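After the structure tokens below, expect a handful of questions from me.
Removed: one protein chain of the complex. Kept in place: all other protein chains.
Order as written gives the chain letters A and B; numbering starts at 1 within each chain.
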Amino acid sequence: MTTAPHTRSAVPPVAVPAPASRPAAPLLDVRGLTISYGTGRGTLRAVSDVGFSILPGEVMGLVGESGSGKSTVAMAVLDLLGEGGRVESGEILFRGTDLRRLAPAERRALRGDSIAAVFQDPFTSLNPALTVGRQIAEPLIRHKRLTPRQAAVRVEELLGEVGIRDPRRVAAAYPHELSGGMQQRALIATALGCEPGLLILDEPTTALDVTVEARIIDLLAKLCDSHHLSALFVSHNLGIVNRICQSVTVLYGGVVVETGPTGRVLSRPAHPYTKGLIAALPRITAERRARLPSIPGTVAKLSGPPAACVFAPRCPFAEETCRSHPQEMRAEGDGTGVRCWKADALATTSWPDEGGTAPRRGALPARSAPLVEVEHLRKIYGASTSILPWLRRAGTVAVDDVSFTIDRGEVLGVVGESGSGKSTIGRALLALTEPSAGTVLFDGADFPQQVRRGDQTLRRRAQLVFQNSAASLNPRKTVGQAMERPLVLAGRGDAEERRRTVAGLLTRVGLPAAYADRYPHELSGGERQRVNIARALATDPEFVVCDEAVSALDVSVQANILNLLAGLRDEMGLSYLFITHDIAVVAHIADRVLVVYGGTICEEGPVGRVLRPPYHPYTEALLSAVPRLAEDGSEPPRILLEDSALPPGGRGGCAFAGRCPRKLGAVCDEQAPPVRETDQGHRIACHIPLATLAERAPVFPKLAGGDAAAR
Amino acid sequence: MTAASPAPRRLSSRRSALPVSLVVGLVLLAPLLVAAFAGSWIAPYPYDEMNIMSRLQPPGPEFWFGTDEFGRDVFSRTLVGTGSSLLMGVAATALSLMAGVPLGLIAGYKGGRAGEAIMRAMDVLMSFPPILLGILVLAVTPPAQWKAIVAIGIVYVPQVVRLARAITLELMQEEFITAARLRGESAAYILFHEILPNIWPPLAVEASLRVVFAILLGASLSFIGMGAQPPSSDWGLMIAEARPFVEQAPWIALCPGFALAIAVIGINLLGDGLRALLDPRNTGSH
Partner (left out) sequence: MLAYTLTRLLYLALVLVVMSVLIFLVTQAMPGDVASMIAGQFASPEVVQAISVKLGLDQPLIVQYGRWAAGILHGDLGRSLVLEQPIAPILMEALARSLVLAVVALTVVAVAGIGLGVLAAVRRGKLTDQMVSGISYLGIAVPDFFWAIVLVLVFGSYMKLLPTGGYTPVAEGVLPWAAHLVLPVVTLVLMLLARIARLTRSSMIDVLQTNYVKFARAKGMPESVVILRHALKNALLPTITVLAIDFGLILGGVVVIETIFSYPGMGRLLLFAIQRHDLPLIQATILVVSAAYCLANLVADLLYAFVNPKIRHGMRTA
């Protein structure tokens, strides 16, 4: 094995026999790319000496967590770095030409023509003041010199090609009239218009719901294949990368740490960071662990060229050499490269695992009355009874007749996509929103009613951990002040005693006690989330609602927080209502799960049961949309859902009927589905008979055995 | 900053670089503030001392900025007028803040009928053009400066209410307010300890701009005879009195005009500087 020549590309041209049909000259070849941002506090090195190449027809994934510099690289290829961003050195060769040597006008002529892009958030990427058709037509008129009339014809063709059924209507629509999935299809149509050679896809599905994401990814994969497109696919989601990319480049702290064919990198990661990243991912199929393997610490920011291995401070295998010498890229056969001198020695070593397995619990034996009882909960937003007839509104049904219970010490997961009403359920449970109908009992007491009467004592026993760790802390209060307040309200101890309690709580969530004097903006996202948890625990609650509590965090941090929450449950006997869109997270942490759609419960039961047939059609679709790694088994035939249908709820029928691939007919639209129990508290609300539902093949045949059984 | 760095960073580090506009604004305003408080002591002549012998004197060594039609020293009158003109702006703004902030907080926090009623009343107030509202209030009784201050104060109440309400509504969506409700805080605590500390930075910026509008509106009212009354010295009034003589003696109008300009530019820069200083995006260490 040889060390890569440092002066040239970080990934040397590998001596792999090229496919005989065409030369292996890369379409895009990035070499030694270094980018820095000028900020108020000096320059920040966003990307250091990054190199990779993409062959014609190849989709390459550029993965990394926030701050890894992956989007910066993509923007540099497009020459859209934005204010303060500067390419310090390096080459960006496109079809052999260094883009950096071209005049701005020449680069502009390439953009949208030979190199097209799709960005993360489809809604903000479309101009609200122009029709969708006009926006798609723009590059056609500009680059291909079509007349507006020719362009309009082509726009409809393109919209048809990206799977939009009524192209004419969509072309005439304004962006806000389309669903997120349709908007993203429109962006893809825009990118395809001029038949580009290279697509830059910057987290193209991150803002979308899982079922929509699956369809968009399938579409992209199909298009790349049929148009022989190359793509630079920027993503933080390893499962998505596994689904669409042939090769992958892993970035950490602005440095390429590993590159190679997707299958090899994801199944046999060579760099410790890649190992950790894959290990930390909660997975449905993997044996359920008591704790997720996690990567300690946070990403360090560079201001100059790295003086040591960028990952060394967080690496469990690091030695003195790692901390004193910058690592060089070591190339192997088949296009693989690793920036770690210990890679060979670690070839068979996996990331350290902190805890043993934890079989999934079935239904707990009913020891006593449940802690939380929700009956026929209903919440309608925006209803108005104005005297002006045209201002009257029926309102939107967010939650429609939902009933469930949570036992003491139980973790109940609530899984659903946007608009499913899952957050509203959580808020209603904590008496933060007044139910339109139904009751919420906490330990036998009517919680909302008590709060209405001004009795806040139950609040000490039921708490919330938010999704947005930054917004949930008052920016003008120190961590200590924020945490002390619940104690003051509860009348616990004097100032000195409270200070000690705060210190104890901080220690409990794994933060130094000195953090009490810090302001929220001085902490990282993961640290803030720990503070949020510590604050929620201040009054020794029995019940905590976690509303997307780990969704905004990077995978490595997410694993840390999930472990913390699991540990607290074990130590303190907490009950959680765990609200999330990520079914893998629920599979990891929850005992029981509710699958919600359009404000109603489709399916509920012990996690092990819900993950196996019989499935509610929505659960099945949701599971089949979950991106998975190679070792999770081959992908099942995907259950494809329409991007969106009418706003669900409150029409008498099944909320899912509008999108259901297995819809029986009018009965689904008109009658509320019957709730049928299979066993062990596993219930499905569907018109399709259980026996028919049970005929489906399992989406995850390799589920770890024995975990469905009650303990 | 990594998780391991031990010493908590103090706020002092972010206060080190004051925005340039703030510094320039303060430098411009400093002499005006001195004049406002000590104008009559530093003025070379009493502001109302008439001297028929030296009417309409051009600027010179004796009268730095000339004299007016009664032979009064323009510079002295401008100096003494500083207090009156700035007072108009500051007092009127203070008045509108005192009335507007609580109303806005209530409207934003409570919502419902009370909030609706407040906002509708403000809409009616806003339906009058500002200067008209001033005139309407002032036309009822003989003009006086304090009435002008009250009138200007009332004129700007709706704007303050709207801003305070808008920020409150925005803050109400913030999760840390939910967190406060979640631990059972009283409405008063949430309003005064959670919302108010976050509302004052934008209000301070707004207030600085309001002072400018109030000074200009006050000068306009004085100019049409509905603010400060002769023989007191007020910049707006001075310019009004100078108008008939503007061809023979333009300096009478120029001196208070420049003073006004310095005040307005100074306060504007101060506001811009405050905005930059208080912008949370500039305070973080990320």
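In the analysis below, contacts are C-beta pairs under 8 Å (C-beta built on N, C-alpha and C of every residue); 3 or more make two chains touch, one makes a residue touch a chain.
Please read all numbers here as calculations on a predicted model, not as lab measurements.
Only one of the listed residues, B:L22, B:V161, B:I239 or B:L274, touches the absent chain: B:I239. The omitted chain makes contact with just one of the residues A:K70, A:H143 or A:R459: A:H143. When the whole complex is considered, the residue among A:G42, A:P128, A:G454 or A:G652 that touches the unshown chain is A:P128. Interface with the hidden chain, as seen from subunit B, comprises residues 123-124, 126-129, 131-132, 135-137, 139-142, 212, 216, 219-220, 223-224, 236, 239-240, 242-243, 246-247, 250, 253, 257, 260-261, 264-265, 268. In the full complex, subunit A touches the hidden chain at residues 78, 80, 82, 108-113, 116-117, 119, 121, 124-130, 138-139, 142-143, 174, 176-177, 187, 190, 200, 388, 390-391, 393.
The definition used in the following text is that only the chains that are shown with their structure count from here on.
Centre to centre, using the average C-alpha position, subunit A and subunit B are separated by 48 Å. Within the complex formed with subunit B, the residues of subunit A that make contact are 40, 297-298, 300, 313, 430, 432, 456-457, 459-460, 463-464, 466, 468, 471-476, 482, 485-486, 489, 512, 514-515, 517-519, 521-522, 524, 527, 535, 539. Every residue of subunit B that touches subunit A in the complex is listed here, in rising order: 1-4, 6, 8-9, 11, 174-176, 178-185, 194, 197-198, 280, 282-286.
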